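As structure tokens, the structure follows; a few thoughts come after it.
With one protein chain withheld, the remaining protein chains of the complex are depicted in position.
Moving on, here comes chain A:
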Amino acid sequence: MLRVCLKGANSAARKCLCGNGVPLHPLQQCRSYTSGGSGSSAGKIVAASVLTMGGGVGGTILYANWDPKFRANVEKSIPYSDQVFGLALGPAAPPPVINKPRKVEPVQISSMSEVWKDSKQPKAKEVQRKAEQPDAEGPPAPAPQETLEEASAQVAQILSAIGEVPSVPAPGTHEAEAVPPPAALKGVPAAAAKCTECEHEPAVKERPEGEVAARLAEQDKAEQDLLTSLSSNLEDALGSTAKVTLQAIGAQEAALQAIAQHTRQLREAMEAEAPPDKKSTQWRVLEDALSERSRSVDEAGAAVLKAKAELDKLRGVIDGAKHLKIAAARPSILAAEENLHSMVVDLDSVVTRVQTAQSEAKIVSQYSELVNEAKAQFQKELNSITPEIQANWKGLRKLTQDDLNSLIAHAHRRIDQLNRELAEQRVREQIHIDSALEQQKLEDKKALEVAISTALEHNREQMRLEQEKKVEETREVMEAEMRTQLRRQAAAHTDHLRDVLKVQEQELRSEAEEILNSSLMEKETEYRRLTQDQLDSFTLDMNAAYARLKGMEEAIDSHVIAEEEARKAHQLWLSVEALNYTLKTAALNDPTEPLEGAVQAIKESCAEDEFAQALATALPSESLSRGVYSEASLRARFYTIRQLARRVALIDETRNSLYQYFLSYLQAMLLFEKAQEAPPAKLSAEDLDTFKLLSYAAYSLEHGDLELAAKLVNQLKGESRRVAQDWLKEARLTLETKQVVSLLSAYANAVGLGTTMAP
């Protein structure tokens, strides 16, 4: 836009200039003729351009105010716009973006550090806890061991206690006799254990199993002996008492029978009215029966006494057996006691039966006496009234009416008397009955008491026996259980011992193995070391000898090699000399002979030498096939080349018409340069002129420096260069060959020198 404006301004200016044709103050005159035709359009144009320019500038300023990047771009591109912007807008605000991340980062870092601190604290706590835990684990770890030891001690104690239990009851019984049996039985094991603990607390040692078994066996045997004796005693006593008791019971039964018979007979006698003779017989029989009864009763009483004595003896024996406190005898004791009890009961029952029978008999006898008395009385009365009447009622038919009436009156009188007596008797009866009742009550009470006491005694005895039986049963059960538990414990103990032993065995075995292995390994390493030392010394000697041998061989070989090398070097040198010689065979204008033969000879002579081979192959092929020119010939040729190059000095790619050729020839004719000029160390730009170069080259050639001459000739340009190309190529060839040959000869010399040093 600016350019357009400028163009517009320029065109306007030109138009002004053209229009006026006066070069002085063109713009002023243009401005003064604004009202003029040509001036007005110019003025319009100028105004328009000024307006557009102002608008452009204002627009850029406004946009720069809004967009700082655009402002920076404009400031960069347009030189003084930054000052304009500074005037118009003020200095540009520096970029505010950078600080915030920096402010943010420190905050974050601090928070991170806090986080690390926080994390470190729990870590420290954890570490502490972990440190504590091993300590806590430490004490529990020894604790199980302690409990194990305690358990083993306890087991030992229990074992010893088991061993000593049978022996302890003896002192126990002496100490505590008054203790009731079940409590004593239960208290004994505990007491025994306590006793054993008390005795063995200072030194708890487990008796060896054999001893324990022996003691147990002894104790068992003693027990058995006691038991057998006891049982035999009991049996004897039981037998005797049983016999006696049976006898007593039998006697009692006999007594009972006798009494019963007697009473029966008595009753019969009373009931039945037999004729006197029969009555007398009856009475006699009765008397016999009575005597029988009394005898049997006495016998029974004696037998009962004997039985009671025997029972007491048996009781004493049982008590003695009980006092011995042998567990195995309990059932027999109990059985004996039961027998005793049953016998006592039977005896008592029989005795009571006998007593009842006796009382009945008494009653019956009393009744019979009474009846007899009454009968006698009646008879007496009857006799008193009717003496003639016999005591036979059957003879009543012979009686007269008076007799009958007197009898009836007597009877009536008797009846009245009897009624009166009855009434009296009734009254007295009441009293008598009362007194008798009382007496009877008393007696009943006494009998009841006695019966109660006996029954109580029997019951008590029964219960005691039952209790004892139950105790015995429970004891047996407990014993069995204890035995099983002890057995279990023993089994557990043996298992535990077995396990512990196994573990110990393992440990010991592993230890022993370890020790064995370590010692074995030590010995082995020792052995190996020794063998290794031997081997090493031997190897050392061998190596030394071998090395010497090798040295000698190598020396010889090296001699051989050195001689070989010397030979080769000599050969190489000879061949290189031949090559050199061939180089010198160049005629003035002809090349040398082809170098191929010599090079072949070189190649043959140094077939293994890579350097020489490389060098030999580095020779340019043309030198091999055609030969190279000598330096002299090249020098001679150079002059013709120089002439030619001078003549075409101006010709190059751009200028190569015939006219240029003509000019160039003219130049060569007219320009005179030094025939030979020393070339400077460095070529400057003006030295690159053809003529100068040629003079430098001539100089260097004359002074034998073909290389420099070739370099200088190489600097020619254009047609001169093309003309000199041939010569240059030849010069290159020669230089190359010479270089290679000189390298080869130097190498041959070096090799020869090297080889001659060896011996």
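Throughout what follows, contacts are C-beta pairs under 8 Å (C-beta built on N, C-alpha and C of every residue); 3 or more make two chains touch, one makes a residue touch a chain; residues count from 1.
Assume contacts and distances are computed from a predicted model.
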Just go with whichever of "MICOS complex subunit MIC10", "Sorting nexin", "Ribonuclease P/MRP protein subunit POP5" or "AP complex subunit beta" UniProt uses as the name of the absent chain. "MICOS complex subunit MIC10"
Chain not shown: contacting residue from A:Asn405, A:Gln600, A:Ser657 or A:Ser742: A:Ser657
Contacts from chain A to the absent chain lie at residues 637, 640-641, 644, 647-648, 651-653, 656-658, 661, 722-727
